[in-house]
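With one protein chain removed, the remaining protein chains of the complex are shown where they sit.
Moving on to chain A:
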Amino acid sequence: MKIKVCGLKHPENIEAVTALQPDYVGFIFYGKSPRYMAGLPVGALKTIPASIRKTGVFVNESAENIEKLIAEYGFDAIQLHGDESPEFCAKFKGKVTVIKAFGLNENFDFEQLKDYANNIDLFLFDTKTKEYGGSGKTFDWAILDQYKLDIPFFLSGGIGPENIAEVKNITHPQFYGVDLNSRFEIEPGLKNIEKLKDAFNIVKNKTQMKYGVNEQGYYGDFGGAYIPEMLYPNVEELRQQYLNIINDEGFKAEFDDLLKNYVGRPSPLYHAKRYSEKYGANIFFKREDLNHTGSHKINNAIGQILLAKRLGKKRIIAETGAGQHGVATATVCALMGIECVVYMGEIDMARQAPNVSRMKMLGAKVIPATSGSKTLKDATNEALRDWIGNPVDTHYIIGSVVGPYPYPDMVARFQSIISAETKKQLVEHTGSELPQYVLACVGGGSNAMGMFYHFLDDESVKLVAVEAAGKGVNSGESAATTALGNEGVLHGSRTILMQTEDGQVVEPYSISAGLDYPGIGPQHAHLFKSHRGEYVSITDDEALQAGLLCCQLEGIIPAIETAHALAQLEKMKFEANDNVVICISGRGDKDLDTYIKYFNY
């Protein structure tokens, strides 16, 4: 949603407003307005950044005067607030952005707008008054439903601090932005910066932005899309479409239905009583292991297959480490009748053999990645190479919050169901939606991001991300990315990765195939660097012991990945009333072989 701040006239105030980065600023050239900018020096507009559109607002002004003022002040847009005809508007179309304002009430005749459609760029709908706007009153926004043209519009008239949140409920497809004016003032023409700031935060979801992605695909210093040109069209198609598709009501309905009836969501939030006793806090397990296919990976696979279908893709590729994402992808491809190819490191195929068979039974082709360390990173390389060669008909279902933008954001959104459900379930258990801690293991970071997502802005909630230390952080055989890595580019995004000083990617090691990855998603890199999250690591031995403990205290055999998160409990100190949620990202069936060998069962 765009923001226009209108009615500026004091140089210092203009500077303070532009620092908030509105999309448009408006200057009123109408002698009867208390916000008339008469006498404002031309220079006062010169410092306004080019990204902000300077708008001159006129009421029945002559074309010559408007043209003169455009040239003088360098306006990028004009807003015509009087009785200007379509022909009059047409004179400026193509030269500047032309905004035509109308005052609306319940008797407004929307038919009259038709003649303007080809001659302007935007409408602005204000409250109908005897004067030309500026009343500070709202109109009944329901009448906007009668507006059916395809020209976007600004909403104006009486939008103030107490109703700004409501405008976010307007779902009209042409709703372009809000025009903020008299309700954010100290006196006419002097804006109240603090009030504006709050409104901007509400409109732009700024608090979410603090840890969320920006329009260029960055989370602070991390993210972006560092991809060869061969991948650009594929990734660009996704970037342009993903939000439209996943916000579409039809998509949401299908996604929710499959999550409920196919995956078995909501997954329980289980109060682990024996764990709670042992660790002296209320420990809750978010049971992603109970999902169909046995892990959180299915949430993302369902989302992406529905997206791929809407993009008209005929073939799916995926990479997999532990095989959980491969199985989830093979599953949704079977469900939709789409061809499926999964790349898997040769070493991982050996240590997660049951999952290889599962994928084959589900009809997928499994191709071993034999380059490099023959694990997850190399499987990802092979999948990217496949995608380069098949740019038109193939969708790549990346299994974690890694890869070029928009993947990290898209996968995080699909996995965010984990924390959305957790909040509701916590209210039932504890009376509050906020716990003191949430914990999750991090390979690329998708279960962790799903677990953190709706708590990111609740800064009282401590986010704990557990990486795999392998045989020890300093053993030379580890996958503890934040402990061992530094900033660089891996698989298309700027993030933190394990690398040599020459920028070669270091081959990681963990007993758990799903955590055996030398990077983390860019959003995790941002949470780490900004200290919003605490990043710790757990060794193979600690994880396996914790896995066994979970079997014996709670009767749940966790995936070895998950066991890393459980092991972290040993190292934490809790208050008796602390509520702690651990994401049980997957079940341990695939790991029985490793457990059995380790413990000699």
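Throughout what follows, a residue touches a chain if its C-beta (ideal position, glycine included) is under 8 Å from a C-beta of that chain, and two chains touch if they have at least 3 such contacts; residues count from 1.
As a convention for this text, contacts and distances are computed from a predicted model.
K.L.:
Among "Amino acid/amide ABC transporter ATP-binding protein 1 (HAAT family)", "Iron export permease protein FetB", "Tryptophan synthase alpha chain" or "Fe-S cluster assembly ATPase SufC", go ahead and choose the protein name stored in UniProt for the chain not displayed.
P.N.:
From the listed options "Amino acid/amide ABC transporter ATP-binding protein 1 (HAAT family)", "Iron export permease protein FetB", "Tryptophan synthase alpha chain" or "Fe-S cluster assembly ATPase SufC", the omitted chain resolves to "Tryptophan synthase alpha chain".
K.L.:
For the full complex, which residue in A:Ala225, A:Leu426, A:Cys550 or A:Ile582 touches the chain that was left out?
P.N.:
In the full complex, the listed residue that touches the missing chain is A:Ala225.
K.L.:
Out of A:Pro11, A:Gly372 or A:Gly472, which is the one that touches the chain we can't see?
P.N.:
Answering carefully, the residue with contact to the hidden chain is A:Gly372.
K.L.:
One chain is left out of this view; which of A:Val505, A:Leu527 or A:Ala559 touches it in the full complex?
P.N.:
In the complete complex, the chain left out is touched by residue A:Val505.
K.L.:
Taking the full complex into account, what residues of chain A touch the chain not shown?
P.N.:
Within chain A, the residues that touch the unshown chain are 216, 224-230, 232-233, 371-372, 377-378, 381, 384-385, 388-389, 391-392, 487-492, 499, 501-505.
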